[in-house]
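Structure incoming, see below.
What follows is subunit A.
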Amino acid sequence: MGIPLRQALLVAIPLVVMFSILQAAFAQEAGKVIINRVEVWGLFYKGMVIAFTIGAIVMGVIAYVVFRFRESNPKNASRTSMEGRH
Partner candidate 1 sequence: MTSPGRMMRGLIICGVTLAVGAAFIVLNFDAMFSLPPPVARLAATAPPPPPPAAAGVTTITILAGAATQGNPDYDPDDAQVPIGNKVVWVNADTAPHTATSGTGPEDASSGSLFDTSIINGGDKSAEIELKDVKVGDVIPYYCFVHPYMVSQLTIVEAGAAGSTNQSPIEAAITIPPGASIQGNKPYDPAEFEIKKGNTFLVINTDTAPHTVTSGTGSDDPNSGTAFDTGIMMEGDRIEVSTVNLNVGDYDYYCVVHPYMKGKFKVTE
Partner candidate 2 sequence: MGHSTVEWVYVGVVVALLIYIGASAWDVERFLDHPPKDAKVVKVTGQQWFWTFEHEDGKKELGELHLVKGVPYVFEITSRDVNHSFNIPDLTVLMDAVPGRINHMWVMPDASGEYLIQCREYCGFSHYQMRAKLFVEEAIPVSGETEVSNIPVSVQEAKPVIANN
């Protein structure tokens, strides 16, 4: 894993950027008549799907962390490495 993955990411990200812009740019030219509210609300709902999936993941992780690693959790009885150093 280590080093090559980071290089891979540094290459992958610009590629994604290039691809998405080129693909959109060569799509059908602007000036076409569309129904504004349908396009805008469509984009909004797509955004909401993404926001709520990530939201569920992040809130799930936070809830797990808060519940699992709370002080009063019996599994947490032993003290972590950092403690006891005064």
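The criterion applied here is as follows: a contact is a pair of C-beta atoms (placed from the backbone, for glycine too) under 8 Å apart; a residue touches a chain by one contact, two chains touch by 3 or more; residues count from 1.
If you want to know what made the cut, all candidates are chains of the complex that A comes from, given by their letters.
Just so it is clear, the model here is predicted, and its values are computed rather than measured.
Visitor: Once the contact definition is applied, which of 1 or 2 turns out to touch subunit A in the complex?
Guide: By the stated definition of touch, the match is candidate 2.
Visitor: Write out the stretch or stretches of subunit A touching candidate 2 in their complex.
Guide: For this pair, the touching residues of subunit A are 1-2, 5-6, 9, 12-13, 16-17, 20-21, 23-24, 27, 30-43, 46-47, 50, 54.
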